[in-house]
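The structure that follows is given in the form of C-alpha cells.
In this view, the complex is presented without one of its protein chains, the others remaining in place.
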Amino acid sequence: MKRPFDFWYIFEAILDLLPYLVSTFMMLILSILGGTILGSILAWTKIRRRPLATGFADFYIYIIRACPPIVLLFLVFYGLPEILLRGFGIDTNHFSQLFFVVITFSLLFSATMAEVIRSAVAAIDKGQREAALSIGLSDMQAFIRIILPQATIIALPNFANSLIVLLKEGALAYTIGFIDVMGKGILMIGNQYGAHALEIYIALGLLYWSITIFLEQVFQKMEMKFAPDKVYRVEKRSEKERRKHEF
Amino acid sequence: MNFNLDFMVATFWVSLTGLGVTLKLTFIPLLLATPIAFAFAIIRLKKNQGFYQIITFYISLLRGTPIVLQILLFYSLLPSVLNALFESLQIELDIFSLNPIIYAYIIFTLNSVATLSEVFRSALLAVQNGQLEAAKTIGLTSFQAYVRIVIPQALVSALPNISNTTVNLLKGTSLAFLMTVKEITALAKLEAAYGYNYIEAYITIFVIYVLLATVIQLLFGFLEKRFGRYKYPRNREKENLYA
Partner (left out) sequence: MLEIKNIHKRFGNTEVLKGVDLNVEKGDVVVILGPSGSGKTTLLRSINFLERADQGSMVFGDKKYSFQKASKKEILEVRKKTAFVFQNYNLFQNKTALENVTEGLVIGRNIPKKKAYEKAVEILTKVGLSDRYDFYPSQLSGGQQQRVGIARAIAVEPEVILFDEPTSALDPELIGEVLQVMKQLAKEGTTMIVVTHEITFAQEVASKVIFMDEGRIIECGTADQVIKHPKEERTKQFLRRITNDMEYAI
C-alpha cells in the first residue's frame, strides 16, 4: 500500500459517495422498468405456446443468461452506436452512458423476469381461471382480477432475488465510464493515484451490502404483509395433516 | 456496416487460446470451494456452534456485494496481506512475481464458498426428515445415515443449482481481466482494441460463452440423469419384462 490504512477515511468516502447513489438507483429503476416490460412480453409469448415465438423467446432467454454481463455491456456500448448510425442514421455521440447501461441491464433483467413471471403464472391453479370464467368474467378480466394479484405475490421472492442480482451486476457499469456510486469510487481512487483504494473499496462494499440487506428486509416484510392468508392456509393444512397422521 | 468476418474468425481462434485459463478459473475454485462450502452448510444447519455467526456473516457479506468489487478489493489487498504473512513466516517468496491467476483462484474460491454453502444447505434441508429417522431405526449411526442416505440424495437435488453456480462462475471469470489474467475476455479485448473491431470481438466471445455454458449444462444434465435415476419412472420395456 502506498499510504497507511486510514480507517476514518472509509466514512469520509461513504459521505462523498452517497450522492452518487442517485445515479445507481436511476439506472436500476429504468432497467427494472425496461426489463419487466420486455420480460412480460417474453413470458406472455411462452405462456401462449405458439411454437415459433416460444422457440425464439427460449433462445433469447437462454443466450442472455449464458452471456457474461460485462460482455453484453461491451457489446451494447460498442455495437449499438454502429447499428444505430449505419442502420437508422442516428448519431449516438451525444448519448449519455446511462442510455447504454439501461439497455444492457434491461436486456439482462428481461431474461430473468420472463422466467419469474412465467413460473409465477404457471403456479396458479388452473381452476382459478376456470372459476373466474364460470362466473362470467372475460379472459382478460380473469387474468387481471384473479390471476395477476396471486401471481404477483408468488413472484415476490424471486423478484427480490433478481433485483439484488441486478444491483450487483449494475456495478459493472463503471467499466464503460458510467458515473454511479461505483464509478465515482473508481474516479476517486484514480484522482488520488491509487491512494486510499482499499478504504474506498470497503466503503463501496458497505454501501452495496447495506442496500442488499435493506432490500431483503423490505421484500420479506412485503411477503408477510401481502400473503397473510397464505401463511394461514399453510398452517391450517399442516394442522389437518398432522391430525391425519395421528389418527 | 463493414462487418469484418475474417477478423471474427481470427479473434475466435485467438480467444480460444484463453479457453484453458477460463476453464481453470471456473473449475479449480469450484473444486476447492466444495468441501469448505459443505462444512459451512452443515455448521449452519447445526446452528448452536460459535462458528455459526461468523459463517452467516461471511455468506451475507460475500453474497451482498458485487463480485467486481470483491475482485478489486482483494486484488489490491491480497499482495500486501500475503507479503506480511510470508514475511512473518520467514518464507522467501517475492509476492509480486506471483502469477496473478493465483489471486483469481483465491477470490473465486472465496466467492463460490458463499454461494455453494447456500446451495448445499437448502439441498440438505430438502431431504425429508423421515429418511434420517428410517436410517436410524435400522441401526445406522447418525454419521452412517448422513453419508449413505442423506448426503447422496442432497447432492442429486443440488445438481441443478450447482450447474447454475458453475455457469455463473464461468460468467464471473470474464472479470479476471481486471487482475491481468489472460482469459477469453481479456484476449478478445486486446484484439478488439488493436483494430477497433469491437463488435466482432465481443460477438465472438459471446458465442464462445454460450457454447461453454451449454456444455456445462449438458454435463450436469447428464450427471443428474445418471445419479438421479431413482427419481424417474422406469422405461417401458423393462416394466413389461417384470409385469
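By written order: A and B. Residues from 1 in each chain.
Throughout what follows, a residue touches a chain if its C-beta (ideal position, glycine included) is under 8 Å from a C-beta of that chain, and two chains touch if they have at least 3 such contacts.
As the structure is a prediction and not an experimental result, all values here were calculated from the model.
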Considering the complete complex, identify which of B:Val9, B:Ile54, B:Ile91 or B:Ala134 is in touch with the unshown chain. B:Ala134
Touch rule applied to chain B and the missing chain gives residues 128, 130-131, 133-141, 144, 148-149, 152-153, 156, 229-234, 242
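In this text, only the chains that are shown with their structure count from here on.
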With centres defined as the mean C-alpha position, give me the chain A-chain B separation in Å. 22
Where on chain B is chain A touching in the complex? 1, 60-61, 63-70, 72-73, 76-77, 80, 167, 170-172, 174-175, 185, 189, 192, 198-199, 202-203, 205-206, 209-210, 212-214
Chain A - residues contacting chain B, complex: 1, 62-63, 65-72, 74-75, 78-79, 82-83, 86-87, 164, 167-172, 182, 197-198, 201-202, 204-205, 208-209, 212-213
